[in-house]
Every structure is written in C-alpha cells, then in structure tokens.
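Just dropping this structure here.
Complex shown without one protein chain; remaining protein chains in place.
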C-alpha cells in the first residue's frame, strides 16, 4: 500500500465520518449484507410506493447486519440479546419480510399479499426473536400494561369519561356523554396505547388492480401499552421509530418528551430547564448516541432520560455502571406522578391488581395511606436509590449526590401535604353538599382538586428530582399548589354565601 | 491531472462539505459572480455600518448566482419561476441595489440616498420580478390578506379592542380604552402584519454628516399580511429571513413556530410532541434542507410543516409527489383554528368578504351553520384530502393513513360539539341578563367562551391532526374543554345566587 492510497482511504473514511453524509441517501444503496428473497420482493414494489419508509430502513442497522454477525459482537457491546436465532433469519439482514411475517397464526392482521402472508403490525412478540431480554423486561413493566391499567381501573375510567365525554347543554344543564373511541385514541390512548382490532378485509383499488387488506380499528397507534392483533402488549416503535429503529433516537429526550411532558408529567419540560438539559441542548451535536455501552465523559456529557432510566452504562475502562433495562419502573424507588400521592414503586407492572384499604386499585387511599403489600419495601427502595446514586457519581461527588436526594425526599413529603390540604377542602365541600362525591372528577371544585395532584404536585416533584427551578416554583409548581388551595377555599366560601359578609 | 491534485481537490471538497464551514465567514469573500456597480456601492459603506447584514447576504444564494444562470437550471430544480428577467438584472447577482430600487414610483418609502433612489422596504411585488408564481400564489392566500381580514371584520375588531385596549378603573368600574397602534403592533399585527406608512423625511446625523431618511410608522414588522409602502400585501421575509433568504430556514418548523404556537394555534407545540417532531428533533442534523425538489428518504426522514403545507416534493426517481405552493390554504381541506367552529377552507384568501346567515363575515354562525357559498365544496375537500394522503404515503401504507384521517374527522366534529355546549351556556347567561351580549368579548364568562374555541378546541384538532397526545388531552385539550364548561356552569349558578342552596 503506498502513500497515496493511504490518503485515499483516509479521505473515504473522513467522508463517511462527516455528519450529514450518513443519512443523505448515501446509504440508500442496496446494503452489502444479503437480503432475503422475501425482503427483495417487498422492496421491489414498496421502494416506489413508500420510498421514505424504504430509504429509512436502508439507512438502519437492521439493513446492514445479519443476526449471525451481530451474535459475534463481544457481549458488552451486543444489541441482540438472543443467544441463537432461527436458521432462516440468521444469515440475511433484518428486512421487511423477516419482521412482517413472524408468528402468522397468532396475528389476526395476517393477510395474503402478493405471494406472501404478511402481518400489518409488528409486535414486541415478533421483535422478541432477536431481542428476548428486552421484550421480557418490557412485558413486566407498567408501560406494557399501560392500556390495561387504565381499562381495568374504575377510578381511571371515571376520569377518562369525565374528561373525554362530549358535554351537551340540555335545559341549561350540562349532560356528559360517554367518551368516544376516536377521542380516547387521540388523548389517553395515544400514549397508553389502543387495542388494535381487525374488523375484516377491505378491498382497495391500487395501481396494480384491486387488492385486499385487513381493516384495522384504533390504528395507527404507537402507545406503549398497545394491545396488538397477535394479543401481545406494547409497541417497540414508541421509542424506536420506524423504520430506522435507531438507538440514537431512543436515547434522546425528544422521544420520551412525546408523552412525558407538562402539565401531567413534566419530565421533558423540567429536563429542558435543568443544568443537565442545558448541557445537552448546548452540546448534543458533539455527543455520540450510538455506542454500546454508553460512557459518560466519552460519549455524553450530561445524562438524558435514557441514561438514568434504562441504558447500559459503563466507565471508559469498561466497568459496568448500570445494566440495561427495558422495565422503566425498575430503577426508580419512588413513583412521583399520575396518582394522588407519591408512593414506592409498585411491585408489578399490572397496577390494576393493587387494592388499597378502600378496596380501590390505587397505590394509596385518598388520604395518603399506602397499599404497602403491593409496593416495593424499604430495602428495595434503598437498593434502587443507591444504584441511581452510582450513576450520578459518574460526574458528582457523594456529598453532592446525597444532598440532592435528601432535598428531593423532603419535597416529595411536602407536595403530598399540599395534596392532602386540597383533599380535605374537597371532602369538606362534599360533606357540606356543595359538591356531589358520586363522581369525583366532574365538578369545577373537583377538577381543581384533580389539578392539585395530577399537575401541580407532579411538577414540584419533577422539579425537585431533576433540578428544574421554574416547574417547582411558578410554572405549575408551588405557586399553583398554593393558589389552587386559595381558590378552592374562596369557591367554598362563595358557594356558602359568605361572599357578602366582608372579610373572613 | 495527477494523483496528488485529485487528493487536493478532494480535500477542498470535503472542506466545503463540512458543516460549520459554510457559514463561518468562509463565504464572506466577494462572490465570484458579478456584482452590479450599485450593489458594490452599497456594500462599500454598509459592510462597515451593518456588517452582520452584509455578511449574511454574502453567504446567501442570492450573492452567488445570477438570474441568467438560475434560469439554466432544469425546471424541476429551479428556484426562480420567471421565464425571463429584465436585462439589467440578468447577469449580476441579486444584490442590495437590485432589490432595493425596484418600482420606485410605487414606493412611498423611496428616497434619495447617496447617488441612488432607494426603497427602505422590499415587498412581494419587488420579489415578483424573479418569483412571479410564488408572489401570485401568496397574493391569493389568507396570509397576504391577514391584516385586511382583521381590519375589515367587525367581530375581530371587537376582539382586538377587548384584548388590547388599556383598562382603567374609575369609580370602581373597569373602563376599556381603544387599543393603541403600539400594542396592536406588538400583538395581533406582529403576525398579521402592520400597515407601514411613510410619515415624511427625517434628518439623521451620521458619521458622514446629516442625511435624510424616510420615517416609517408601524415599522419594523415582518407580519405575513403587511401592507407595504408600495401598496402590496405581505412580507416574504416572514419565512425567508433577511438577508440570507434561505429555503433551509423556511423549511424548518422553527420558522412557522413564530406565529403558529399555543395557545391559539398550537401547531409547533403539537409537532414538537408528535412522532414526526420527535424524529425531526432527534435527527435534523443529518438532513438536507436545501435540495429542490425535496425528497422523503433522501433529504428528510419525517415531515416538517413545509413538507405537508407547501414544498415541492418528489420521489427519489423524480416523480412529483406535490407541487410547490405559496398559498398555504390551498392544501388543507378543513380550517381548524381561529374561528368558532371548524369549517371547509374558504374559497378566497379575503375572508372578510364572507357573509354568514347572521350577516357577519364569519365562516359559520355562532351555532355552527357554515357559510357554504364561500367555502370549498365536498368534491374539492376530497380532492385535497386525497392529495394530502399522497404525501403521507411516501412513508405510510394506505390503511395507516386512512385510519388517521378517519379519527381526525371524528375529533373535529366532537370539538365543535364542545364549543356548542359553551355557546349554549353563554347564550343562557345572556338571556338571563347575567352578562351583556353587546360586546361578546369583554366579560369574564364571555372570555371563558372565547377560550373554548380560540384555545382549547384548536388544541384538540391540532393534537388530532398531527398526533400530539398532550395537546389533545391535558394541555389545553379535552381537559380544558371540559373544565371550562364546568367553570362556566358554576359561574352561572353563583351569579344566580344558587351557591348557597347546597348541591344542584
């Protein structure tokens, strides 16, 4: 090899390295790894019908590597958790055919298409062939049960219907209807997942003549707890969007931000205003989002959501800092949103199985008593907190880390006290017959109480957890916790006719 | 050519290719294409007076290419829609002199400056010399009439004055003054455009002695419906900011986000939390924003606003997917914001010419009956929806696309029903003399009604249209539609003195 060819290969390397080149169609040539005949057939038509989809896949890792080759990667850096892969899939890249034809008997959305039997929806149970650990962890998480946890809980059902039902005004009275599938699909189920149902086959006239396709109801949807036509739960595409399925996207906070944002779950918003978010937003272009394991100080310089909540982390020397998990509830010790009071993480992802002292599937009573048998115990909480601190200590001293979490614990307790105050005011209103407790979500004062825990207490806790000052203070935080209590008290006085009596 | 010089040119190419180099002053050398004497004279002084402005222009495409050369580009990739350009402009780059001296007779802002007669404001009518198709399309759009559509509509006038007028408290009563020009300029007209008026000439002392400049009123402004000193309507700089005028900026959602954001038009906010926004935010650094036509899967991997609403799109093979349009209302079939109910797109951009059954220039009555003669008919709606689906199908199957739009249609209908409920409550309050209908925007309960359609129903529709779960649910969506109706009903009961009677 002479000097000039060294330079040439150097130039080629540089070309590949330059940002922008990777995705600009330069990879959109047939990959060098072998495609199956099935995938070739799919691409043959679909590259013209849905070019964006096909090009996106061509730029994916799936299009460039066979499971056989992937299995040869040293374990720490492997993205495939199967120890072996069925022979038919082993030596071709992971293409259309490979993913869309698995487990046809289970797939009610399977249909005859050209010479193949194809599934419309690819489910976690399909991805499981190469990624069994991830599928199993995810299956046990609250995410996989996100739809079931709503549908099987009468309290959440009442909340959904109160919010989503059309209101009609009849004889000057407001009458609420039951919420429609379309609106639930647009709202709660957009994140929690829909149940995708196959209604039958539908004839569609296409450029190549009439064709039959399954007609799916509650589709499209990428909610985390989607119930798929094969009966499985979840959608890997919630975080690994089609058809690139890139780890880099899943590691960016923009992905989590789709659902975890204000007013109910202000994780993204708090991150954005935190020092970590400040550093991410200012320097993310210099980071590497593809490396496995992911290394603080080499690949990234502040945590994203994935860093603390699921990624495989190691030191630059390769010592493990945190194991990868796709059970997103398995790292936190406390659950700070979505319910009336903060509480230890539930033991099972199926939260509808909880029973509190009032017999409701809620992790605490309305006055805050935890349903302890269903929640992780003190030892497990400490174990998880210690594990989280280990991640922080990649960049922070122990005094810094401990100080942070001590403050966080105090703030959780105080936010719960502020919810308790609102709850006592509401109970007073119920007792005085100023409101009707039969549905706790459908009157103005009840909706103020709901905001106290569903929006404001959450903001304070996220603001404390991730150091976002504004969400703890003026933006849905302490200001609103306080103002809401004052408004509730004022509303009660007015309803009691005390407005005219001068100052209380 | 020997090996080494091949390498050298390769290195130069790489250098030009590397992001960051393009704009880092490296282009801020005199462009190779010829500058007119006029432009040279402008730059001679202004490069020191306003270096940022001049350098920005030097980095623009305008500074690098003559209309003559541009006209030789194959039609599909051409950015100039004129088929010929006046001789004086043809063989020089598009510089200061070329744009700021056109149509001097029409320009009330034309003034003697050094040895030239210069216009302060460059208008769409000036840009039209090279971009006639764009100027004409834009001229017919609602954007071009955005100021006229406010000023010629008494309902919008009442709303503007209700919002923007200073409130004084006299004898414990609130008195509203008429809104000032400054505040209208800061608020509604910032997006809709001001009328830029020339008050006369003003002497300014400068480093080179006293000079006279036109004094403009309601300036600066880049609103889309600006009325310019030459009598033309609009501002190309709304989306193509000075003095780079880059197509890349116009194609990024940050541009549309200036005006199309919550609470009244939450397009940006919904996009940010959608899967499309997630992909854009996570991978935009790998995309190409300059190519014409713009190709899904080659240049971009998720749509931005421009993709669906105005860009020229083709397949990788060059088949047209959508023609470019600068009439931004010409692609959508339904209008989902800004008015009391959703309705088919108006036929004309001059919406003040609409007359509904109540004689008002609104596309529906207060109870939702459409002013059909002024709105596109069913066939045209279907044609447009089909065209939009074609864009979606660059990446999505027809079942996916159809499922999406079916849900969207249902959600539009439901959001309208929620507005109707609030409207009936307000009419009840008016009838019971709990509020005064003479101005429908100036009392607390009327402002709740206004929020129902102007903020919350819009959020639900945008959330449904672009799959933004939170804006459909808790962030100004169904939660607020519902809570607002409960608050209005509560307010009415309190005003009727029913507060003390125990529960309704």
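Brief remarks follow.
Order of writing sets the chain letters: A and B. Residues in each chain are counted from 1.
By our rule, a contact is a pair of C-beta atoms (placed from the backbone, for glycine too) under 8 Å apart; a residue touches a chain by one contact, two chains touch by 3 or more.
None of the values given here were measured: they were computed from a predicted structure.
Between the chain not shown and the residues A:49, A:106, A:217 or A:279, the one that touches is A:279.
Set against the missing chain, the residues B:73, B:157, B:180 or B:406 yield one that touches it, B:180. In the complete assembly, the contact with the undisplayed chain comes from B:263, out of B:104, B:132, B:263 or B:428. Here the missing chain is touched by one residue of B:68, B:136 or B:215, and it is B:215. Although one chain is not displayed, chain B still touches it through residues 4, 7-8, 11, 14-15, 18-25, 28, 48-56, 59, 120, 162-169, 172, 174, 180, 182-183, 185-188, 190-191, 202, 204, 213-217, 219-220, 222, 241, 244, 246, 248-249, 252, 254-255, 257-259, 261-264, 285, 432-436, 442-445, 447, 454-455, 491, 494-497. Contact between chain A and the unshown chain involves residues 3-4, 7, 10-11, 14, 17-19, 272-275, 277-279, 281-283, 285-288, 295-299, 301, 315-317, 393-400, 403-404, 406-407, 410-411, 414, 417-418, 420-421, 424-425, 428, 460, 463-464, 467, 469-470, 472-475, 477-479, 481-483, 485-487, 489-490, 494, 499-500, 502-504.
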